[in-house]
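Omission of a single protein chain aside, the complex is shown with its protein chains in their original locations.
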Amino acid sequence: MTRATAVRRGAAEVTAPPAPPSNERRLEAYRWMVLARVTDERCLSLQRQGRIGFYAPLSGQEAAQVGCALALRPEDWVFPAYREMAVALVRGASLTEIFDQLIGNARDRIKGRQMPNHFGFRAQNFVVASSPIGTQISQAVGAAMAAQRRRDPIVTVAFFGDGATSSNDFHAGLNFAGVFRTPTVFFCQNNQWAISLPRERQTRSATLAEKAEAYGFPGVVVDGFDLNAVYGAVTEARRRATSGEGPTLIEAQVYRFGPHSTSDDPRRYRTDAQLEAARQQDPVVRLKNELTAAGKLDEALDEKVWASAKEQVAHALEEAESAPPIDPRTVFDDVFAERTPRLEEERRAYDSDPAAGGGR
Amino acid sequence: MTRATAVRRGAAEVTAPPAPPSNERRLEAYRWMVLARVTDERCLSLQRQGRIGFYAPLSGQEAAQVGCALALRPEDWVFPAYREMAVALVRGASLTEIFDQLIGNARDRIKGRQMPNHFGFRAQNFVVASSPIGTQISQAVGAAMAAQRRRDPIVTVAFFGDGATSSNDFHAGLNFAGVFRTPTVFFCQNNQWAISLPRERQTRSATLAEKAEAYGFPGVVVDGFDLNAVYGAVTEARRRATSGEGPTLIEAQVYRFGPHSTSDDPRRYRTDAQLEAARQQDPVVRLKNELTAAGKLDEALDEKVWASAKEQVAHALEEAESAPPIDPRTVFDDVFAERTPRLEEERRAYDSDPAAGGGR
Amino acid sequence: MTEITLVQAVNRGLAEAMRQDPDVLLLGEDIGVNGGVFRATEGLLKEFGAERVIDTPLSETGIVGTAIGMALYGLKPIVEIQFLDFIYPAFDQIVSELSKFRYRSGGQYPCHVVVRAPYGGGVKGGLYHSQSTEAYFAHTAGLKVAIPSTPADAKGLLLTAVHDEDPVIFLEPKRIYRSVTGEVPEGDHRVPFGVARLVREGSDVSLFAYGAMVPPAVEAAETLENEGISAEVIDLRTLVPLDEAAVVASVEKTGRAVIVHEAARTCGFGAELAAVLAEKAFYSLRAPIARVTGYDTPFPYALEQVYLPGAERIAHAVRAVVRAA
Partner (left out) sequence: MTEITLVQAVNRGLAEAMRQDPDVLLLGEDIGVNGGVFRATEGLLKEFGAERVIDTPLSETGIVGTAIGMALYGLKPIVEIQFLDFIYPAFDQIVSELSKFRYRSGGQYPCHVVVRAPYGGGVKGGLYHSQSTEAYFAHTAGLKVAIPSTPADAKGLLLTAVHDEDPVIFLEPKRIYRSVTGEVPEGDHRVPFGVARLVREGSDVSLFAYGAMVPPAVEAAETLENEGISAEVIDLRTLVPLDEAAVVASVEKTGRAVIVHEAARTCGFGAELAAVLAEKAFYSLRAPIARVTGYDTPFPYALEQVYLPGAERIAHAVRAVVRAA
């Protein structure tokens, strides 16, 4: 069932992946995956209703995200891209915190500074995301170098997509990781698309995982629809990293079921047939079937799982929507630890006549 | 004798390299290599005498540069780094033009705009070099895409060093070349050093050539001290490129005998023993021995070759040193096709009182 | 002529340029089958084919690097950077290479690439889909910088850019991509570089703006008119070359200047304008020069309307300047 495949043997051997997670762990994973799916769908409709400004769905990538997140420890550091909502949840960010960010209310951990999906949760070692593609990759390597220096037995994980393998920071980050043998897991969710560009036009290498070899460490392809495979590959990569064996690149092959974001219309560049074929591999359904076969899930429990997810979402949304809006004067904060004289001046000007301070 | 080795089989097979160049061609190569060696040594002493401001020697890399240049055609486009003086010579730039640039006199093709070694010769399709490492690599790919569009049966060649494989443009350039299957030869002179950083700390891959595989095309390692091997590998890469089989990365393994540049003191980071070992492989001596063994060279002819080189250098230097200095007002030219009003104003200000226009 | 939007005008400009010259081609992310995330390249793949409308891998470094190589070879590439905020991976190619090729080669290698990028705020794009960093490019010798604020100028400046022999950074104010419409001449319509547009005549104060700041500047001028203040509005159109003559002449007439841009104040293009005026219109100036700009903060998401200069903030600054003298 577990299908972590060593594509190439680089600087180190990829040993056989460990045993699949326990049934309890898999049921836990299922709950997270359902919660992510329900949240995702709700967010798409919230955006259509104008209640949030933007959303980038992760549907199709639940097993990849949850499987990876469950294989990590709280003290590990996660460097996400903008699609890793499920990772944030598994690491302990509350759904309400998620909605606070999507709305950008007064309670939002990042103070309404960024577009929806650009989460950051210090308490969960979930470094704040940014939009430029790939930049988090070399940063994750740097944090791993810092952990090495501090002798902290942790790993850093960079999340990124197939498109990001073309970025400058992919090249720089993986090269530094190879040279300094950093405890880093490069977790590439190959969802086959970078907006409208299909994977095969992103690069001519047969797999993305094999790119690791150019940097002297192993790359692994896993079936990203398969929770067990992902969990196994990340567990092994984590073990390698913390035992000083260096970094691993994992390519989790998935498919983006939804649009790139709410600004995107995928019918312009892909066919329904293609999408339907991919949907046959729905990771949520797959895990459900596995758990059912294992006698861990029946229809009644499943209904409860979904109902609970819906309830959690409704509750969190209500909470987030009832929070006050952000104080306009916070716009001048956090540029620096302390405001410079110039920022003080700009803030004073705004304060003295807020009517004239805005964009109306 | 020819040792072009296919390191990996990527998107295409690397076929056996063609027969070595004819004895006549190798004698021609030898003349170029000797000329490059003599020029190189003269330039180092000119810099010490303050007659040129800077120099980056190529000694140790003569076979790589001359072997590659001889395998190309005039209509091919060369994108050099700053160490490719021998390539410029073989492609037809005169020694006088070389010295004009090193001095930055009124006849300098690039009008004294750049430091020594940053040659550019339009007539020889030798694109003007710049200092930032790697930038020429993606440019060479773009020129190849343009040639594809024009249906011109040429190749573009990007020259770069081992250090440049870490650059953004290496990654972007090779990736685009793979995706668009461009007629490009990536010619990496691995001289084992990026200033003080040894090759093995630049990247953890076993060879540089194998990095090509990450982009879906073949990489080849050649003994860069061996003129025949280089000539063979480039000939084959050129054939592949012009027959639509796509790009090739060639790693010519050489050694930098001299300092990185006249600003560098290599004794700070490498031992004499190391250098002496490398010098045993001197490509000029090697080719001399081969030609002697083949009955194409004897001591008398060899002396003539060296004497002629010295004479050419002395003559070219004299010509270049007797050229007038560059007109100061040219500083305002070539920013744009025509000077903007602001540049006109700056030029007028300078003109109206040149004494006040300068940096004194 | 019917009215079209600014982004449609860009689209027509591109099509016109490509019809005129087979050497013109486009490179960018999602510009082909997807027609561009703002639809600026809609329909062009169909008309001109995949050899001329090239969907690239996700690498701005590669896009600009290869475009430079194409330009050196003789083609006329037009590059789309999906958002100006994502141009930085290509910054090295732009400032170290594109801007300096002609100079460093002693004129042997001109390098004519047009780099198009939607820019600016007001679309709820947050930090990375909103920035206005035109000053980086204006400060880089060897680059021209054009910014249209009307559909006619969008097409006209774009065609001038394509026919220019130098690299051009062509910034499209995405906030008014669809909200501003206007008539656009058919065919080879060109608007020269270095000639500012007098949007509205006035005698008490000169308002300088460009891109998406032109409409609020005009709105402010209209409000002020009711208060008895006559504001001239000038749209710079190109920052490099700058129509200094027009800028100076306007202040010689009005005696007062208010400069508007979305970019952060410090070292924004407004600083350059103020410096030009403080040098060349000094004796005509009757009041301090005011700048109405974005704040010296990154671009916020939830509070973008606090950040962005609008008609009220502009009018407020004008009143202060007029009160001053």
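Should a chain be cited, it is by its letter among A, B and C, assigned in written order, with residues numbered from 1 in that chain.
In the analysis below, a contact is a pair of C-beta atoms (placed from the backbone, for glycine too) under 8 Å apart; a residue touches a chain by one contact, two chains touch by 3 or more.
Bear in mind the structure is a predicted one, so any value in this text is a computation, not a measurement.
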item	value
Neighbouring displayed chains - absent chain, whole complex	A, B, C
Omitted-chain contact residue, chosen from A:128, A:275 or A:323	A:128
Of C:66, C:82, C:133 or C:238, the one touching the omitted chain in the full complex	C:133
Contacting the left-out chain in the complete assembly, out of B:65, B:130, B:207 or B:235	B:130
For subunit A, the residues touching the chain missing from this view	77, 79, 108-111, 113-114, 118, 120-122, 127-128, 130, 132, 135, 137-147, 149-150, 156, 168-169, 171-173, 175-176, 179, 333-337, 340-342
Residues from subunit C at the interface with the omitted partner, ascending	85, 88-89, 91-92, 95-96, 99-100, 103-104, 127-128, 133, 135-136, 138-142, 240, 242, 263-264, 266-272, 274-275, 277-280, 282-283, 285, 287-291, 295-298
Residues belonging to subunit B that touch the chain removed from view	53-54, 104, 108, 111-115, 118, 130-133, 163-164, 166-168, 194-197, 201-203, 263-264, 268-269, 325-326, 328, 330-332, 335, 340, 342-343, 346, 350, 353, 355-360
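One rule holds in what follows: only the chains that are shown with their structure count from here on.
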item	value
Furthest chain, CA centroid comparison against subunit B	A
Geometric centre distance via CA averages, subunit B-subunit A, whole Å	44
Centre-of-Cα separation between subunit C and subunit A, whole angstrom	35
Chain centre separation in whole Å, for subunit C relative to subunit B (CA means)	39
Multi-partner residues of subunit C (each touching 2 or more other chains)	57, 59, 61-62, 89
Numbers and ranges of subunit A residues touching at least 2 other chains	166, 168, 201-203
